[in-house]
Each structure stands twice: as C-alpha cells, then as structure tokens.
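One protein chain is absent from this view; the other protein chains keep their places.
Going by the order they are written in, the chains are A and B; count residues from 1 in each one.
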Amino acid sequence: MSFSKKYKEMEIGAVLPRATGLQFKTGDWRTKRPIIDYQKCIECLICWSLCPDSAIKRKGTKVEIDYDYCKGCGICSVECPTKAIKMEREEV
Amino acid sequence: MTKRDYKPLTKLSDLPEENRLVSGHRLCAGCGPAIVGRLAMLAVPDTPIVINATGCLEVGTTLYPYTSWSVPWAHVTFENAAAVASGVVETLDKLSKEGRAKDAPVIAFGGDGGTFDIGLQALSGALERGHRFLYICYDNEAYANTGVQRSGATPFGASTTTSPAGKVIPGKQEWKKDIVGIVAAHHIPYAATSSIAYYRDFINKVRKALSQDGPSFIHVFAPCTFGWRFDTSQTIQIAKLIVETRIFPVFEIENGTLKFNFKVPNPKPVEEYLKTQRRFAHLLKPENKNLIELIQKNTNENWERLLRIEAAGKIL
Partner (left out) sequence: MATLQEAKQKMMELTGDHAIAYGAKQAGIDFVAAYPITPQTIIVEKLSEYLADGLINAKYINVESEHSAISAVIGAELAGARGFTATSSQGLVLMFEELPVAAGMRMPLVMAVAMRALSAPINIHCDHSDMLSVRDQGWVMMIAENAQEAYDQTVMSFKIAEDPSVQLPVMYGIDGFITTHNMENVYTLPDEMVSEYLGVRKPLYRLDPDNPMTFGPLALHDTYFEFRRQQYDAMTNAYEVTKEVFGSYEQMSGRKYTPLKNYMTEDAEVLIFAAGSTVGTARQAVRKLREEGVKAGVSGVTLLRPFPVPEVMETFSNVKAAAVLERMLSLGSPAGPHYMDLASVVYPQLDVRMYDFIYGLGGRDIDWATIAHTAKTALSDAEHKRPNETRFLGVRE
C-alpha cells in the first residue's frame, strides 16, 4: 500500500498521534494459528501477558486470540500450563 | 519530585487490560524485545514517557505513518537515549512544578548495542548525574536490527555476521561485557537483571525501579528468534534455560548490596542451553569441546564471584 498525502498534509517533524499501528493487520504473517480449547483454559493470563504482539484480547480473566494480528509464533501454545492452546496449520 | 511507590504485582489479572504497546508492529513473530516492551508497559501503573534508542524495538514499532505506542514516545538517535531522557526528566520536573506540564515516569529503552557499546557514555553520564529515570536494556546479544552483528553483549563463541564461526575462528572470541558491574560502579539506588521468562520478576523490578528517588537500571534478557536461530515458539523457554544454567544470573543491587533472586540449586549444564540455538551449533562439534568447557568454567566462576559479592554485604 502506498502513502499518498502531500507534504503540507503531513504533520511537521514526522510526529504521529497514538497507536496508528493498529491499522496494520499482521495476521497474514502467520503460517500456523493458535486455537484455544476453553475446556482446558484456566484463565491464568500467562498467554495474554507473554504474547509479543499483544494479540490476545482479554476481558477480566477471559482470553481470546486476536487473529487480525496474531503472527502464529506459538509462544502461547508452549507456555500454556494446561496445554490448552494448539497450533494448527493456517489455511491459505 | 513526585513521590512514586509502586507496589509489587500479586496477580496477573491486576495488570491493566488495555495495551500501551499495541498490535500491528513489525517485530518478528516470537520477538523477545517485543515481550520486554509489552511487560514493561503493563508494569507501570501511571502513563510513562518512553525514550527509545535506535534498534529493533524502535524501528519495529514506528514505521511512519504507523506507531505502536499509545504513550508519549520519542526516538532521537542510537547512542543518546540516556542523554535525551536526562533532558526530559529535568524538564518535566521543572515544568510540572510551574503547572506547564504533567510529570510522568520516564523509561529509556536501549538494546544491547545501544547500551553496552555506543550508548555507554550517555548512560554513564546520566547515572552519574542522578536523574530519576529507569533505563531498560533489552539484551538480544547482537546488533539485531542491522542484521545480527556482534556487540559487546554477544557471548563468547556465538556466531554473528561480524564474528562468524568459520574454518579458523569459531565465533566471537571475547567475553560478554559486565554491564551491571559498570552500572553498579555508578552507585545508583537500584540495578537489576531479569529475564522475560520470569515475567513477574521483571514486572516487579520495573515497579521497584520506578519507585526509586534516582536512576535505576534493568538488564533484561530477551532472546532473538531470528538472530539466534531457534523456532519462534521457544523464546520464553530459552529465556528460562539461560537462567537455569546459571549463565545469566538474576539478581538486584539495592544501594550497594547485591541479592540473588533465583539461587538455581540444581543448575543444568551450559550445553543444554547452547544446543538450542544454531548460533552455537559449531560449538557442539567434537573439536570445539574445549570451548564448551571454557564457557562452563566461565559460568561457574562468574556465579561464584557474584556469590562472594552477595556474602560481602554492602560493597558495591
């Protein structure tokens, strides 16, 4: 995708407002996707705290993978204490 | 000076739900420094101001027009995070007293390259002057962002693009610089090491550091899946192994007294750690057995040395 604003339309000094990075969805990076088995999930929040991409959404102690951003690294799957997260091949 | 007294974390669910380092950044899948950034941002109860040296964490999170930071954040150049932070801290102190600005905790991030090497001077000056800020060095043991070249933090024997393991020279021939020793020599209130595998330890150290009345420093181990060549899912496991082998001791130095956080009573042999990353693969060849022995010896001696320092009480 190309950037098209003219120089007068851009903020001076390349200053940016907060969190515009959310517009860039990194979900298409992955080749494997994590699937949470909620029967095994004990809501410990370890996967949520360790996800390098903050791609696990959290509400209270409930978690949900954010597939818009998840890069499929597999850390959540390895670190889950109850082995509740499986990595499955991403469908193209 | 605004008084800050952050209490240690009891449960992970006490951490805030919203992210200050948001998704959509360009760091590798499984990136150790990304986890450092995430945990540090989750740890601080108040909105921090972040000063970031050039490096993976900076480049990967701020590619115009995208920024993954929802806190005030500035990058200037590679070697001056500590100098820039000095200016920010003092200005906020003055302007907040005059009602012209709101005070906030200041965190400076630097990679190992930007801290051990090119950033060492600015760090030293800032520590000597006693500015009240936390410097977090996320250590992925190379100049990762430019293609994994060796830094002063690269361990002995590691193969990097400027210290490759070749037919004659088996990787880096120098030992890792003792950054926390250097920092401790500045007699600051608080310095510590941590590893992202021990997230509670890291989060609590960030809180403790920011509650000091002067400078603080945390050297946090952050494995690099791309640079060290291991599967993206193993980042935390490797961050755990390096502590379990005693290669990376986890301790705090508070007002000159060193205290271990993990005593690791049954350490694993260093080979357990070395065999997990292809940057050490050449060390596993029979002709390099002596190098692994050297690493084991150095690890043991370093551990013993730190134990003696701990036993000596307030000597740093």
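The rule we apply is simple: a residue touches a chain if its C-beta (ideal position, glycine included) is under 8 Å from a C-beta of that chain, and two chains touch if they have at least 3 such contacts.
Please read all numbers here as calculations on a predicted model, not as lab measurements.
Summarising the interface, chain B meets the missing chain with residues 46-47, 49, 51, 58-59, 62-65, 67, 69-77, 79-80, 83-88, 90-95, 100-102, 104, 121-122, 124-125, 128-129.
By the touch definition given at the top, chain A reaches the unshown chain through residues 2-3, 5-8, 10-18.
Here, only the chains that are shown with their structure count from here on.
Computed centre separation for the pair chain A/chain B is 23 angstrom, with centres defined by C-alpha atoms. Across the complex, chain B meets chain A through its residues 12-13, 15, 17, 19, 21-32, 34-35, 38-39, 42, 61-62, 64-71, 196, 199, 225, 231-237.
On the side of chain A, the complex with chain B involves touching residues 3, 14, 16, 18-26, 29-30, 44-46, 48-55, 58-61, 66, 68-69, 71-75, 77-79, 87.
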